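My questions all concern the structure below.
Here the complex is missing one protein chain, while the rest keep their positions.
Let's look at chain A:
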């Protein structure tokens, strides 16, 4: 029983991380058909923003020293600002380009951000300690669950709830969903293209900052490549969920998280090192059966 609980919490917390990442990608894909591969580097940038630029091995924590009620909003603002700047400086020029061109532009932007961090901080991973108290376990029905896992899950659920409320209940959320459905039609109804896209980038950037905070707390390190792995899996999650579908992205994130954890727990010992191969194998099977993704909205198809 306790082992099962442990697995459930592992799956939920890992899934949360992927779901937050997938959401950041799905929102932008929805409004401008851009798969933003720089998203992972946004995550790394937000983590390094807590450190003072230096190439020493020991990190000089700077903004990271702030109390959480200042640090969290600050990082969210940094994430949103970076994301908005990327749209204004880079992606706006590619607005009418084909999706492959936009994707390559996002790769290029990702490299620029990564190498900027490399110049300022060197390639050595740095240790960074945020909120050590979160590493302590809490007892839950006999299982020892790290506090951080609980916090990750709660943060993700709260972020999801806020996002759903925003998308369903506010005028701007409605406009964003309309624009994701049919961008030109939304504009012909007076929805401002730049406004919707900037909003999507801002939210996506804040999600990147949230992932950065969680990752830095879990791993205790700041690594230039730390966002790339999450980004890759989050992208796969959006594809499994059905590209462009917001609920699909969240579900895809949790499914991949759960698959990783379950394979880790149930595969024979010798096979565990190949866990990712099993996860990606499952992804291939899913896509063979449903190439459009699990949650591609049926209602979105045109009826004639």
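What we mean here is this: contacts are C-beta pairs under 8 Å (C-beta built on N, C-alpha and C of every residue); 3 or more make two chains touch, one makes a residue touch a chain; residues count from 1.
By definition in this document, contacts and distances are computed from a predicted model.
Asker: One chain isn't displayed here; going by UniProt, is it "Chemotaxis protein CheY", "ABC transporter ATP-binding protein", "L-serine dehydratase" or "Anti-sigma factor antagonist"?
Answerer: "ABC transporter ATP-binding protein"
Asker: Give the residue, chosen from A:188, A:273 or A:289, that touches the chain omitted from the document.
Answerer: A:188
Asker: Have a look at A:10, A:87, A:175 or A:223 and name the one touching the chain we're not showing.
Answerer: A:175
Asker: On chain A, where is the contact patch with the chain that was removed from view?
Answerer: Where chain A meets the chain not shown: residues 171, 174-175, 177-178, 181-182, 184-193, 297-304.
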